[in-house]
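Reviewing the structure listed below.
Shown here: the complex without one of its protein chains, the others still in place.
Up next is chain A:
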Amino acid sequence: MVEMNLEHIYKKYEGNEKYSVTDMNLEIKDGEFVFFIGPSGCGKSTTLRMIAGLEDITKGDLKMNGQIMNDVEPKNRDIAMVFQTYALYPNMTVFDNMAFGLQIRKTYSQSEIKKRVDNAAEQLGLTDFLQRRPANLSGGQRQRVALGRAIVRDAGTFLLDEPLSNLDAKLRVDMRTTIAQMHQRLKTNMIYVTHDQIEAMTMADRIVIMNDGKIMQVGTPHQLYNEPVNKFVAGFMGSPSMNFFEATLHDGHVSDGKGLDVAVPEGRLKTLGAYNGKHITVGIRPEDIHAERVALDAMPDQIVHTKVVVSEFLGAETMLYCTAGQSKFTARVDARDYRNPGENVDVAFEMSKAHFFDPETQDVIR
């Protein structure tokens, strides 16, 4: 059982002017599956490495069960880590790779080690490969060995640093399930770093979204998607990402002066009172733009006349990349509403689901 606290943690690399991680505050509860996501260079891997003890903490405290761990050796932190590059020992067999961490601690008998390795191998479907070396395994098998090496240790915390990024799309889906099952079974807390939001959305209890060394928002996948606190989070979560317009609010309408002019429902206007006559950033997700007749009839004030530039038929749905005057946006519509490029189409912006951001601070207006 491990409760982890990151308190005002900063990281600055030698020779760098800027902090790579700034004022990181986070509480991770026992058994929680937490994801760190963000663009490359946002500090997510650095934070994970600080937790593991592979990087020094410049300022702040890392606590595990209330005890400050800043200067504790990595091996004494009760942590198992899965590396992006697998980091298997090429000179050892799969069995030895998995047993290495147990053998070194000298607290387990040979039979106990064998039992644990066999057990982990069975869970991960590696029983037939125990005597092979990593060079003779496929990418997916190697990644499973890396997971197995972490499982046998029975560590209090699992750290996973982009463990699936080197796998192909199908394997990634399979491994996602394996990891999710592993978490359910082990019930230890896991911290998982990724830049793939689908991995985060599908597996996480909570997601920590980072940018430029800072935490932008911490919340459940549902919260991050539906209640983003700023424009960065709103734009980062979701694929295709949210459409943004720099607009002006006047007389209950938002218009960007380039071709977009839609009414804002009464309910939303109440919160936007201070912005009347001022600039405002409007965000709307592609799936909140509709092309079906019913929606157009229901939202006559929110109709935009557009022209389709590119359309992508995806089977169950269609992506329409449209322009309205000079404004550009993406709409995710029903497959039946497929339009050819060049066609004119009316779409309805479901403004009750739109997000509004302060153009200066980029924070959401609530």
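Basically, contacts are C-beta pairs under 8 Å (C-beta built on N, C-alpha and C of every residue); 3 or more make two chains touch, one makes a residue touch a chain; residues count from 1.
Following the convention adopted for this analysis, contacts and distances are computed from a predicted model.
**Q** Tell me the UniProt protein name of the chain this structure doesn't show, selecting from "Sugar ABC transporter permease", "Sensory/regulatory protein RpfC", "Phosphoribosylformylglycinamidine synthase subunit PurQ" or "phosphoenolpyruvate--glycerone phosphotransferase".
**A** "Sugar ABC transporter permease"
**Q** For the full complex, which residue in A:M50, A:M81 or A:V308 touches the chain that was left out?
**A** Of these options, the touching residue for the absent chain is A:M81.
**Q** For the chain not shown, which residue from A:H8, A:K29 or A:R105 touches it across the whole complex?
**A** Residue touching the chain left out of view: A:R105.
**Q** Touching the left-out chain: which of A:N70, A:N119 or A:N166?
**A** Touches the omitted chain: A:N166.
**Q** Please identify which residue in A:P134, A:G213, A:P228 or A:P286 touches the non-displayed chain.
**A** The single option touching the absent chain is A:P134.
**Q** For chain A, which residues reach the chain that was dropped from this view?
**A** 52-54, 74-75, 79-81, 83-91, 100-101, 104-105, 133-137, 139, 142, 149, 153, 165-166
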